[in-house]
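Just one protein chain is left out here, and the rest sit where they should.
Read from first to last, the chains carry the letters A and B; within each, the first residue is number 1.
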Amino acid sequence: MLNFTSPLFFVALALVACGLYILPGRWRAAYLLVLSYGFYAMVSVRFLALMVAGSLLAYGIGIGIANARSDSARVRLMLLGVGGLLGGIVVFKIGGAWHGWLLPLGLSYYSFKLISYVIEVYWDEDSVERDLTLFLSYPAFFPQIISGPIQRSEPYFQQVRALAARRLDSAQIEEGFRLIVTGLMLKLLVGDRLATLIAGVDAAPDSFGRIDLVVTIAGYTLQLYADFAGYTNIALGIGKMLGIDGPPNFNAPFLATNIQEMWRRWHMSLTTWLTDYLFIPLTMTMRRYGLAGLLLCITINMALIGVWHGFTLNYLIFGLMHAVYFSLTMLYLRYISPPRGKKAPPEPRLRRIARTAFGMVLTFALMSSTQIFFHSARFDQAIGILRQVFGLIPSGARSIGDIGPGAAETFVICALITVWAGCGAPGARRLSDRIAPVAPRWLQYGVGLFLLATLTPDSAGSFVYGQF
Amino acid sequence: MIIPRSIGTILASLAAALLLSTLACLLPDNPYQRFQLVDGTLFEPLRRGYERIHFDPAPIDVAIIGPSKTLLGLSAPGIEHTLNQAGQTAHVANFSVPASGRNVEWLMLHEAYKTKSPRVIVVGVYDSPSFYGHPSFRFVAPARDLAIQPAPLLHNYFKDLAYLPARQVLLTFARVAPGLTGLRDHFDPATYANTRADFTTGSFVMEGKTINMALTVPAAVLAGQTVVEQKATLLERLTRRFVNRGDEAVYMDQIVREADAHHSRILFVFMPVYNRKGELADRAWLMAHGTLLDNADISDHAEYFENWEHLNHTGATILSDRVAKALAKLLSEPAKS
Partner (left out) sequence: MTADAIKHQLTDIFRDVFNDPTLEITDEMTADDVDGWDSLTHINMILGVEQGFGIRFSIKDVRAMRNVGELVQAIAKKRAN
């Protein structure tokens, strides 16, 4: 019922959305709160209490900061709030990674939301939210609780207030529906299929050929994108149907020509959060140390992106690899790469295309190399894969096609679709408009739903990002 | 009240999806490929059963249907041998499949009658049959039998029906490109010869566990294995009360009708379970429609069981012997009118 891919959930969603719009406006914030708490309670009442506690802490701190009369009081309160919330994350992450504790649902996501709120109030007292009902619904907002995106407080409060004052927005609801259908298609039809094939290789990687292993590693990136981007679209779509627009997580990441650009396009709600609340303050504080300081900030930032996913060695290495790639890219762009302005010497078209293509492929390859650590559960597994890729341990003779009938063909088709989607699905909108006279939108959605009903692999998929 | 355009769009798209799904259910399939959908699963015996019926020229005089109790507990070759020694030649085929659910047992019987003429049907009965249908039904049953069932709203009805459009699309694809789906469109006698038909002997893997039929298991171990029955939830109890009599009742009815229509006799075998002497809910009804063979005495003997509800080789030999003797009587009787 709680799974964003189960049909039962969407039946409930339809009823819930009707309820929202039928209710008088002034009850809508409370309705969202009750829904979100009810949703969370179905998972764990104990952890709901934890979330409520954290929310009340942030609420109180926010009001405290806004009412504070001295700067030192404001700083102390802000540090108390941020420290408390961060402490909660750290305790559970360590418990989860080292003692096998069960993680509270959405801990990382709602804690980050609350931390961002506290810091925002600290920077600008006008950001404080005194309406308790409205405030409590922010961290708990159920479409975003499982795997994000991490929305900022200001746009959320603003939209809920607007929601209370208006009738339903038909275009927004349809857009939400479209996002849900396309998100489900990307996650269930493509992401889950890739996951099954990749699991087939993961079971015994050294029985596969080297080339097939490398292709599978590229598959890690593709599967993660299909799964997470698909899921994010579902979450954003659900939010939209309830009148709340959320921040996007992806912006055609496979079009990135360098790692720096890629991080502007991948898991954006997390990276913008870290930029605004960690990276910029940190670099401002360390501005004295020039380039060394900047490199240190990049390393800390990337390492934290890594361990945010879990306090394990693999995630840390993932982060550090990105720190190295990012730093090298930054240095290259600043000191080696020639200036490219609007009036720079014109580059031959072929050369520009080649350079862009090379950049995209290299960026994808670098990203995939870090995925070896992100994807593997244990350090020794990741090292084993690396050693096999570099020929230090022997590879087998199996190929992806040996996993099952049609496996190679399925992999290729899914990979192509994912690459196309990851490049921003060029042409999709135009095609949709072109066939609209013959196949209007509702028929297009209908076909999408039909494909979901008939092509979804029988096994239940899992949200990769739902464990964080 | 004016309905917002988006709601209309959403409803129309749901209707379109429903229509397309219904049309997909009408797609024809190759039954042999359909029965291969259970390959590699616990229900693989169903596929061999299909092959026995449609590709094996040997006739079938006795058809055995039932759950894993009869799959492991009755030996078709053993019964044939005993009958032979008594001077009767009969071909026995065991169509049992693990997990309980009469609907798929009826389906195998129905399938058998298409090309063969069994004279006696052996049905394994026990005291705790399933209320719900068999988990394999949605994979092997023809679309028609999934959509139109003898009793309204059998409990797996909607769950099974939800899989139907996907299955028909897959099977259509399999007819066009069998290589890509792994569902063969031609029969391979060599594979058939190598597929296990007798589960009362030797050692084999089922659901990841290795089962060794030659083992005797100590009584204490067997006693510890007895599964505690799960209490039905309130919702389940309500549905049972008001919706229908459940898979066992409805489809046993169908099995008896099918047998009667083809003038076959029925032998109900009360499958023994270690240390439990339960009672059949519909004993009188069963006895009115066929012969009932009781085996309560076997349930006292730990040495006949491989696990609390399944016989081992010794137990299966004893039970098969009894069944063969009962069959000898039934087979020698004049044909039913």
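As a working rule, a residue touches a chain if its C-beta (ideal position, glycine included) is under 8 Å from a C-beta of that chain, and two chains touch if they have at least 3 such contacts.
What you see is a predicted model; the values in this text were computed from it and never measured.
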item: Which displayed chains the unshown chain touches; value: A
item: Touch with the omitted chain, as defined above, among A:Ile280, A:Ala377 or A:Leu392; value: A:Ile280
item: Of A:Arg46, A:Arg130, A:Arg166 or A:Arg264, the one touching the omitted chain in the full complex; value: A:Arg264
item: Residue among A:Phe9, A:Trp27, A:Trp123 or A:Trp420 that touches the chain left out of view; value: A:Trp123
item: Sites on chain A contacted by the missing partner chain, in the whole complex; value: 123-124, 260, 264, 275-276, 279-281, 283-284, 287, 294, 298, 330, 333-334, 337, 339-344
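The rule is simple: only the chains that are shown with their structure count from here on.
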item: Chain centre separation in whole Å, for chain B relative to chain A (CA means); value: 46
item: Residues of chain A that touch chain B when the two form their complex; value: 168, 170-174, 177, 181, 404-406, 409, 441-450, 453-456, 458
item: Complex interface listing, chain B residues touching chain A; value: 4-10, 12-17, 19-21, 24, 162-163, 165-166, 169-170, 179-182
